[in-house]
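Note that one protein chain of the assembly has been removed; the remaining protein chains are unaltered in position.
Showing subunit A:
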Amino acid sequence: MQLTIEVWRQENAEAEGRFVTYQVDDATPEMSLPELLDRLNDQLVEAGDEPIAFDTDCREGICGTCGITVNDVPHGKVPNTPTCRQHLRSYDDGDHLKLEPFRAASFPVVRDLVVDRTALDKVIASGGYVSVDAGTAPDADTRQIPFKVAETALDFSGCIGCGACIAACPNGAAHLFSGALLSHMSTLPQGKPERAKRARSVVATTEEEFGPCSVYAECVEVCPAGIPISAISAVNREAARTAIRRTKDD
């Protein structure tokens, strides 16, 4: 396959970036997008140029490290699929690919296609945990959780933290991410004792780092973990619940 690839090149966080067009002549349909970038980088290194920096780790869709915008769509044209699971078979010979980093004010570019997603870590640090006394692990059956409740919590906890929802959002909002966190934590008994406290701090951090949600629902179309749309309403619901309960905790 022959592909024309337009890639965002940016030296560092302060530099002005620009698109540079490259040609890859020996791409194959089985290649994933990171593999295409590997191939292109081989070409660049052979020619004595600087290779393109991009984030990648597991390459099997579970770690959330990779993530670039392909032809204006975060992760690429196949819905709900991470960059590393997007293959060139979805494209035709001679196609033009525009590769740029995830775009959002919350995600400053570090270099080329790499962005700083610390803002997501701040949300996790503000409430993505359960406070427990360290010690021996409790017996597996001491807490009975109905199957359906566990399944619901698992649906929301599937988030891999890639940040595509924010890059897909015209408002740069992170409601799918924060809502998924709040939803699964408030569904399980382990998360319930700190529900109000968590909501207060997660909503505050989400607002400090990201934009407001306008229910475009663009996030659910790109989310590689398939987080359901009901997650976004959890942000308002948990915030309202906390406001009604005022200082009462749970």
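The rule we apply is simple: a residue touches a chain if its C-beta (ideal position, glycine included) is under 8 Å from a C-beta of that chain, and two chains touch if they have at least 3 such contacts; residues count from 1.
The rule is simple: contacts and distances are computed from a predicted model.
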| item | value |
| --- | --- |
| Undepicted complex member, UniProt protein name, chosen from "Ni/Fe-hydrogenase 2 integral membrane subunit HybB", "Succinate dehydrogenase cytochrome b subunit", "Amino acid ABC transporter permease" or "Sulphur transport domain-containing protein" | "Succinate dehydrogenase cytochrome b subunit" |
| Options A:71, A:157 or A:201, residue touching the unrepresented chain | A:71 |
| Of A:10, A:32, A:81 or A:206, the one touching the omitted chain in the full complex | A:206 |
| Full-complex contact with the absent chain, from A:119, A:185 or A:225 | A:119 |
| Touching the absent chain when the full complex is considered, from A:27, A:153 or A:169 | A:169 |
| Positions on subunit A contacted by the hidden chain, ascending | 71-73, 100, 103-106, 108, 116, 118-119, 121-122, 125, 168-173, 183, 203-204, 206-218, 220, 228-230, 232-241, 243 |
